[in-house]
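Shown below is the structure under consideration.
Omission of a single protein chain aside, the complex is shown with its protein chains in their original locations.
In this document, chain identifiers A and B correspond to the written order of the chains, with residue numbering beginning at 1 in each.
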Amino acid sequence: MKALGRVAAVVAAGATVAGCAGGPGAGGGDDKISDGKVVLAVLNDQSAVYADLSGKSSVEAVNMAVADYKAKYGDKAVAKDVEVLSADHQNKPEVANSKAQELYDRQHADIVLDVPSSAAALAVAGVAKAKKKLFMDIGAATTELEGAQCNKYTFHYGYNTYMLAHGTGDTVTKDGSKNWYIVYPDYAFGQDMQKNFTAAVQGAGGKVIQSDPAPFPNDNFSTFLLKAPGLDPKPQVLGTMQAGGDLVNLVKQYNEYKLRDKGIGLAVGLMFITDIHSLGPDALAGTKFTDAWYWNGSPGNRAWADKFQAKAGKRPSFPNAANYSAATQYLEAVQRAGTDGADAVIKQLEGHKFEDAFAQNATIRAEDHLLLHDVSLAQVKPASEVKEPWDYEKILSTIPADQAFQPADPACKL
Amino acid sequence: MILSRLARRPLLLAAGLVLALALPWMIYPPVALDMACWALFAAALDLLLGFTGLLSFGHAAFWGGSAYAAALIAVHSGLPFPVAALGGAVFAAVLALPIGYLSVRLRGIYFAMVTLAFAQMVYFVVNQWRDLTGGENGLQGVPRELFGLDLSDSFVFYYAALPLLLAGFVAVWRVVRSPFGRVLVSIRDNPARAQALGYPVERYKLLAFVLSAALSGLAGGLFALGHGFASLESVYWTTSGQAVMMVVLGGIGTLWGGVIGAGLVVELNDYLVTVGFDGIGIVTGTIFVIIVLVFRRGIWGTARDLLAARTGRRRPGEPGSGDTQDGAPARTPGVGTPV
Partner (left out) sequence: MLQQAFNGLVGGAFYALLALGLAVIFGMLGVVNFAHGAFYMLGAFGSYVLLDSFGVNFWAALVLVPLLLGLAGTVLERLFIRRLAPLDPLYNFLFTFGLALILQDLVKREYGVQSQPYPRPGLLSGTVDLGLFGYPAYQVFVLAVSVVVCAAVWVVLTRTRVGMIVRAATERPDLTRALGIDVGRWVTPVFGFGIALAGLAGVLAAPMRAVNPLMGADLIITVFAVVVIGGLGSIFGSVAAGFAIGLVSALGNLYVPALSQTLVFILMAAVLLWRPAGLFGREEALS
């Protein structure tokens, strides 16, 4: 019953705040902020598969956002006392579920950020809905978050399977590679990607000659690689939807079989800069993929990346930057609302248009709480063109925000 | 045996009950619920390992299989949660039949490997059958209702689920004390003799396997309902490993040892996650290795031996570890003897 009591108290506090919210004043009194402080909690994978991609470095990014917010508003800041918490969910949805409850209930988190992997993200979305607190998911790719399982308190920030598949499938097809052979891992993520990718290729006038499910996890892709050149007509591109270790396996073997020399290019559904780092750029040189953000993609990105490197000691991945952006936009919304009451902040976020170090030409779509922003079609550089550490990508083109993401799903009712 | 001791000591039983009732007041309710579910899982596994001598390394199939079955029942039928949990347990029992039929014919170590392999197969099926299970997204949004009452608060759900969990414990306890349980113990100790006495050994083993699976399923179903979703993690081999770890930590063949093991492992995991230590396997693995190397009786078994040694001093003449009154062997199970 303690938990219930606490929630009631928080809701009551929120109601008082909403009643007297008069815009951000110099003395944004403590009664407008629940528990006297704004608490941001980064819940992500700090020990399992996504640890290197986001993990503890994203906590650093959120700390940067808080510092920038304080520097920007100084005495005028509505959130005077901001605390950043972090928790590890080890990529286990059960742990994510319990930790999210604990963060909201016991540690008074006003917002939970990041939460990679779809199962964990969907579980936390359920918690956010029950606790009526904000959740901005960055790490998970599933479109379910803004589809059938969307809710008022959940935002999806950065990327999703539609964006990944559509960006690459559409652009590469329009560039002249009409015939595709798709290999995808046979589980939810891969199946989604295959569906979206096929639609994108066909939409751009291309043809998917065949698409094959591969076991997951899998360390031997020879079956598919051997089969590719013999298909009729011969595919011009092999589209792989594999991720992480499987992607590394597939690419190593793709090079073994020298498919590029046999005229079959490689397009990748989901690739993170950490994947390029682990394979070495030469293994992937020429591969095209859609990237939500690249640290060296523009002078603005680079400036932020330099600041990040000074703090975290490495170049940022896109989830790092997205965590910074999400925390910033949340704090800005608190500033505009004059309170950290969830409903008032959500009102400020919905439909908000902005630009920041991560998101250009950005809108938070009110219908489904999906962040729309410009994304890039990137190509991996050969090692000979790499001029500095982590300088792996060449940006080929920008996919504007309104084309990069799917139209709002009618299944989503906030 | 400890059970009859317990029966003679209603105080201990009452203390256990009070602890079960007070748990969500002492620790965070979702963690308390995890502990209670894992405790039943461990006890059910010990029924097989400690009292039948079969080490199943594939019980995740039943815990997780039931989690999905219970979640599916709750999502699609809207039946009250106890029905869903029991449905999950029935599903686990049905799943255990073919797996058990093929496995119980094999000797100790082979049995462990084969159950592990079958559980991995269940994992792959759940992962691929996306339309039904949600694949890696998990089966989300499972309702927890009882006659229109919303139980989504972990604190409330704990008390709603407690009667079912306690019923599970009583069932394990009854099985162990029953004539059937005694036959199991005799099969564990000397299968050839049991066979010679005319017991259909394999059928007994199979029945024990199915019972253990059903009770593991009950625990897994409640675990999934309590969290509001079923996930792939629940059918992964690490889940089987964790349950085995709990039983060994608490003491094989002690029944209540598994409960203590579950409490410790869940608490330890929660602590390590909270302090942000990456490499939980290093800590749990090391503890486990030490237990296997040095304290094979586990926590409960070691404590019981110490206690027995003391009472032994006070009342010389009484056998040290356990009594043979109700037909159970005086020898502590699982200590350096063929399990």
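Just so we're on the same page, contacts are C-beta pairs under 8 Å (C-beta built on N, C-alpha and C of every residue); 3 or more make two chains touch, one makes a residue touch a chain.
Computed from a prediction, not measured in an experiment: that's the story for all the values here.
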> In the intact complex, which of the presented chains make contact with the chain not displayed?
Replying inline: A, B
>> Going by the contact rule already stated, which one of A:Glu146, A:Asp186, A:Asp340 or A:Asp356 would touch the omitted chain in the full complex?
In response: A:Asp186
> Which residue from B:Ala42, B:Leu55 or B:Leu184 sits in contact with the chain not drawn here?
Replying inline: B:Leu55
> Which is it among B:Glu145, B:Asp189 or B:Asp278 that touches the chain not included here?
Replying inline: B:Asp278
>> Touching residues of chain A against the unshown chain: what are they?
In response: 47-49, 51-52, 186, 212-217, 219-220, 222-224, 226-227, 244-246, 248-249, 252-253, 255-258, 274-275, 277-280, 283
> So that we can see where the missing chain sits, which residues of chain B does it touch?
Replying inline: 55, 102-110, 112-114, 116-118, 120-121, 124-125, 128, 191, 201-202, 205, 237, 241, 244-245, 248, 278-282, 284-286, 288-289, 292-293, 296, 336-339
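What we mean here is this: only the chains that are shown with their structure count from here on.
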> Tell me, which parts of chain A touch chain B in their complex?
Replying inline: 1-4, 46-47, 51, 56, 86-90, 92-95, 97-99, 101-102, 106, 117-119, 122-123, 126, 130, 142, 144, 149, 186-189, 191, 215-216
> Okay, in this complex, where on chain B does chain A touch?
Replying inline: 28-31, 34, 124, 127-128, 130, 134-138, 140-141, 152-155, 223, 227-229, 231-234, 269-270, 273-274, 276, 278-280
